[in-house]
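Of the protein chains in this complex, one is absent; all others appear in place.
Lettered A, B and C in written order, each chain numbered from 1.
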Amino acid sequence: MTTYRASFYVGLKEGVLDPAGQATLQVLHQMGFSATEVRIGKWIQVMIDAEDVVRAQAIAEEMGHRILANPVMETFDVTVTPV
Amino acid sequence: MTTYRASFYVGLKEGVLDPAGQATLQVLHQMGFSATEVRIGKWIQVMIDAEDVVRAQAIAEEMGHRILANPVMETFDVTVTPV
Amino acid sequence: MLTYKDVGLSEGEYQEIVRLLARTPNDLELGLFGALWSEHCSYKNSKPFLAWLPHEGPFVVQGPGGNAGVVRFNQDYDVAFKIESHNHPSYVEPLQGAATGVGGILRDIIAMGARPIAVADILKFGTNQRAHALRHGIVEGIGAYGNAIGIPTVTGSVGYSALYDANPLVNVLAVGLLPQSRHIGADGAKPGSVLLLMGQSTGRDGIHGASLLASQDFGTETESMRPTVQVGDPFMGKLLMEATLAIVTEGLADAVQDLGAAGLTSALAELAYASQVGVTLDVGAVPCRETGMSAYDIMLSETQERMLLSVPKSHLEAALRTIKTFDLSVAEIGRVMPGDFLRIYLDSNQVADVPTQVLVASCPRHVLPNKFTDRFTLPANSESAPIPLTIDQDLGFRVLRHPDCQDRSPIYSRYDSTIQVRTVWGPDHDSAILHLGEASEGLQIAVSAPSRWALIDSVAGGYAVVVDVLSRVASQGAVPLGLTDGINGGNPDKPEEYERVAGLVWGIAQAARDFGVPVTGGNVSLHNETESRAIWPTAALGVVARHPHPKAPVADRPDAKGLTIALVNPPGDPTLGGSVLAEELGRIGAYPRIAPDVTIKALNLMGTWARDPDAVGLLACRSIGVGGLFVALSRALMSRAPQYGADLRLSAEHAALDLFNETAGQFLVFLDPALKNSWVSRAQDGGVTVKILGETTDSPQIKIQAGRTVTFELHALWQAFREGGGSNHVG
Partner (left out) sequence: MTRSMDAQREVGIVVFPGSNCDQDTIKAVRELGATPRVLDYRLTELPPLDRLILPGGFSYGDYLRSGALAAAAPIMDAVDEAALLGMPVLGICNGFQILCERGLLPGALLPNPHGTFISQLETVRVTAVPSGFSGLAVGDHLALPIAHHEGSYRIAEGQLHALFEQGQVFLQYSDPDGAVHALTNPNGSVANIAGIASGSVVGLMPHPERAMAEYLGSADGRRFLQAWFGQKGSPGC
């Protein structure tokens, strides 16, 4: 058994409104920054014990699909690295 | 001018309690996953126009320090890539 | 090429469109019809029975038809209020579905020129695992919107049944305060005015929400039609609210229409129809969030937080200036003209042209068969509910632990109920009471949506839910100003479902007439059916009332020992039909038909007493509903540290019926013992029965003598109430 760190990057699907991103963009402008778009998502790190990296990746993807991302609105990417 | 995507990974400082992470861990266990730790942070993507990657990186770090992360409780990392 | 099926229409409807236009519609036009001829927008199935509801009353300023009903409150203020449902979206995405439900009904109120001051949420949940998750998301969503925009959620209702597993109900009532000088509607647009679209940029959110999602049953094949989920933005909603109210206050608009179901299509068509004008729209001028959006996408998008304003040219500059101070984006998207048309242009080419009369008001309606309503006069036949011969502790605890009787604080403590600082009674009481600043009279808001009552005899259930909300009002001596109803049912194409829903409305209409309170608006949500399993027909009723002494409500808990406990208007022939206990005992049975005459008298008498409670020695009062007398009494006495208990004497054979029947229109009262005899005689003179049950004590228990003596410790009841956990229910 090895411990892996699964890093999930969860973002809103394309086209889904991101009010938090919009408001943040507005304030960045107010502060004088010249950004053009802000999207706010989640970065989730989960420690997983698994036999190997392939198993770890499979477990992580299942977690992502079943609970960490909301399939109606979000997509996710996950990378797994041993620690 | 090139457009860069700055990806911010904002997490709670080590030692700061993460109740949302703990709650998620509990749910993962309930679902039969054998994770050992969950930390929940933010993944923020900002589109920045800048002359070069060095400038873009500098702007991004300023954003991170001044507003995107709270220095009392959070740390952040940012990577900048041209799009 | 689209076909009529793609937009949710039937072949007959399509033929009718071709006939009315005298040509075939193009794709965009077909899309417009799909939206406006959907059940959700056209009410094609429900119009025939909604016509039964009485709309006239002494306080009515605006009945159904506008964005919300309006009733007169005092010489300065009117009150706008309405219920809206967001059932289907909340199943697909509970948090955003519920949040946008709150946002949507608030915009209806705002579009009347009223400032929202309260929200009430009426929820039905299933009992399985998925239903738990839905509940969590839905409650979060309601709070997320209401809390952030700053409107208190002051009361509500929750019920549970496995029938709601895949069809949770989310009905939201919003109430707004409307200075009489600020009336506006969608009906004042004048030719020459400019149409402004204000707020969020349009995205592909919720395309087909009205036509497909809310107007058809759920099944696996609807899965793929799911559009981009609408996301609520209460922050933008707040700015939009302030900007709209500022513009209306300054008199800069001649008409206002919110964008809700079917987005721009519905907003433009309804504004044109209501104002009897034509409108043109340049879709290219609509600010879009995404690239490559077609005219079709733009017309059918249900992006939230948008408002349509019709502004006379002379006020245009001032209106734009006001909007700018709120940091909102705004665009001139069209013109008001004389005529009867909705014309859409893209790059100065006309891409659609339809008469609004046809679009809004010509959808073929469901026609009721002859003598359809005859069936409603007789109570439904059903095996009656079983009646336990003796009472014991178990009965009481089972009812109190039932999810429909449990403590709601885990839900309502997630809602801000005190913002705006008017809440004298919030969700920890069975109706809300708001004081309105300088005005000596206050506003009472009560809602009710018992689910079981309409299960077998929907007419009886519909009637009783009206009696239930009016009883809550009577128990405070308040004057009901108007009712709003949310009707939720199954697939209207199935005759038996149609009949159940129609019966529900028949019952509501009868009661509203009998008690003389008009229904000024409401909502119908049909197709609450998943894989052919329909919900219980469910009516959510809301009432707004003028409260005579809002800073000193009639208490709902006794605060002394030795008070006389009495029951006002017990039914002569009680039954357990439709009650929680009957469900616990395995056979729900039909809810009783309420006797109008005596109940009208009882509510009048109670209202009179509660108006001046000191004069008659009325020290506390509760109306009786779900869970019956037992639950009402428990709620009046339980607390973390109970102080007062009760001693009751009931007849041995009747005790279970007396304690657990749920016939609406009864009141549990706590009286000054010195005045108890005069109560009984006064009631008798008024033709109302008052039954003395016992008195309050200073020991923390409810003691019931009915042949044998059964004692309930209040702390144990409290624990059951707080924790629930009947084994076969939601934990």
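One rule holds in what follows: contacts are C-beta pairs under 8 Å (C-beta built on N, C-alpha and C of every residue); 3 or more make two chains touch, one makes a residue touch a chain.
All of these numbers come straight from a predicted model, not from anything done at the bench.
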item: Contact list for the unshown chain, restricted to visible chains; value: A, B, C
item: Contacting the left-out chain in the complete assembly, out of C:77, C:235, C:372 or C:397; value: C:235
item: Residue of C:2, C:288, C:419 or C:675 touching the missing chain in the full complex; value: C:419
item: Hidden partner chain, touching residue among C:361, C:378 or C:552; value: C:552
item: Residue of C:72, C:183, C:435 or C:527 touching the missing chain in the full complex; value: C:435
item: Missing-partner contacts on chain C, residue numbers; value: 140, 143-144, 147-150, 233-236, 238-239, 326-327, 412-421, 423-424, 435, 551-552
item: Missing-partner contacts on chain B, residue numbers; value: 15-17, 19-20, 23, 66-68, 70, 72-73
item: Those residues of chain A which, in the complete complex, touch the missing chain; value: 19-20, 23-24, 27, 30-31, 40
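Note that only the chains that are shown with their structure count from here on.
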item: Separation of mean Cα positions, chain B and chain A [Å, integer]; value: 10
item: Inter-chain centre distance, chain A versus chain C - centres from mean C-alpha coordinates, in Å; value: 38
item: Whole-Å gap between the CA centroids of chain B and chain C; value: 42
item: Chain C residues counted as touching two or more neighbouring chains; value: none
item: Shared interface positions of chain A, touching two or more other chains; value: none
item: Sites on chain A touched by chain B in the complex; value: 3, 9-11, 24, 27-28, 31, 33-49, 59, 62-63, 66-68
item: For the chain A and chain C complex, residues of the former touching the latter; value: 13, 15-19, 22-23, 26, 70, 72-73
item: Contact footprint of chain A on chain C as seen in their complex; value: 92-93, 96, 200, 203-205, 226, 228-231, 233, 235-236, 289-290, 303-304, 327
